[in-house]
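The other protein chains are all here in position, but one chain of the complex has been omitted.
Per-chain numbering from 1; labels A, B and C assigned in written order.
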Amino acid sequence: MSANSVLVEVLLFAGAAEKVGKRSTSFQLEPGDTIENLQRVLGQQYPDLEPLLGISRWAVNSEFVDSSYSFRSDMQIALIPPVSGG
Amino acid sequence: MSANSVLVEVLLFAGAAEKVGKRSTSFQLEPGDTIENLQRVLGQQYPDLEPLLGISRWAVNSEFVDSSYSFRSDMQIALIPPVSGG
Amino acid sequence: MIELIEGPIETGRLLAAISDSRCGAQVMFVGSTRQWTAKGEKVLETERLEYESYREMALKQLQALADKACERWPVKKYAIVHRLGKVMPEEASVAVAVSTPHRSEAFEAAKWLIDTIKHDVPIWKQEHYVQNGAEWIHPSSGNCSCDHKKPVDGEVEVSGSERTQL
Partner (left out) sequence: MIELIEGPIETGRLLAAISDSRCGAQVMFVGSTRQWTAKGEKVLETERLEYESYREMALKQLQALADKACERWPVKKYAIVHRLGKVMPEEASVAVAVSTPHRSEAFEAAKWLIDTIKHDVPIWKQEHYVQNGAEWIHPSSGNCSCDHKKPVDGEVEVSGSERTQL
């Protein structure tokens, strides 16, 4: 963990929150880390989440982002499993 | 006019009623006469109706019929100018 | 529910009538009097519409169309109400509502019903313009804003001779 590492909170919803057992979880990330890195760490920590992770999207500050997105501080990060509103 | 001729009442609606100046009009028809005959007679009697007659349909007993339809007695005949409900 | 009525259309009644435990989708179309209509460069102002029907045939045709919609799509319940007489701007002249298990079929059935009603049910509107008198609307075939027959935009009256000054 470098001196510049950031604490990132990830919001969880629906089936993802159920698998993890809570509605958010935190990770220490390095500058330059991407969504892809975060997704790998999350899957290692919560193997039950893997099937859902593979078909979920990610949002940063209420906008969808792709997996190459790299983190800065002050971001609201959310795992968006396939939606089923309506 | 033969002894067998029938008195036929034709219901008129909307622009057709407006052109003719009444909501129905009667004609003496011969057995075997068709919608086509009726339409010709109606057009001769009310020339103002001609443009509308050309694009109207006919109904007998609340069903659309084509111009070869021939009359019997006890029928409700209606001229149906292009509809504009909704 | 199939009705021709003289007073205001209460859309809540239609939605209540089509509620069905097998259905997840309801689509309702409401047609209302447009006050302002763009016609080329001009904008025409409508004061009111007046509807008349050949009631007996209109009810029979509406029932036949509803039956056909239930054959073509899994429509479980339907409600069709057309208002007759004067209909002021923003007031509803017609409402068509259907319920189906899934949504795409509800959209299709409701659209087909209103398109077909506008072509085959003996109801007519007389448009009363603020400045141009009144005219019965008799769309010539092929001049219809829906894609039921030909996809040509805008309803056109039969001819100038159909217009009468109030």
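One rule holds for everything that comes next: a contact is a pair of C-beta atoms (placed from the backbone, for glycine too) under 8 Å apart; a residue touches a chain by one contact, two chains touch by 3 or more.
Bear in mind the structure is a predicted one, so any value in this text is a computation, not a measurement.
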| item | value |
| --- | --- |
| Omitted chain - touching chains that are shown | A, C |
| Given C:Ile2, C:Leu15, C:Cys70 or C:Ala134, the one touching the chain that is not displayed | C:Leu15 |
| Residues of chain C in contact with the chain not shown | 11-12, 15, 19-38, 89-90, 101-104, 106-107, 110-111, 114, 145-147 |
| Chain not shown, touching residues in chain A | 11, 13-15, 18, 48, 51-52, 55, 59, 62-64, 76, 78, 80-86 |
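Simple rule for what comes next: only the chains that are shown with their structure count from here on.
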| item | value |
| --- | --- |
| Approximate Å spacing (C-alpha centroids) for the pair chain B, chain C | 25 |
| Between chain A and chain B, centroid-to-centroid distance (C-alpha), Å | 74 |
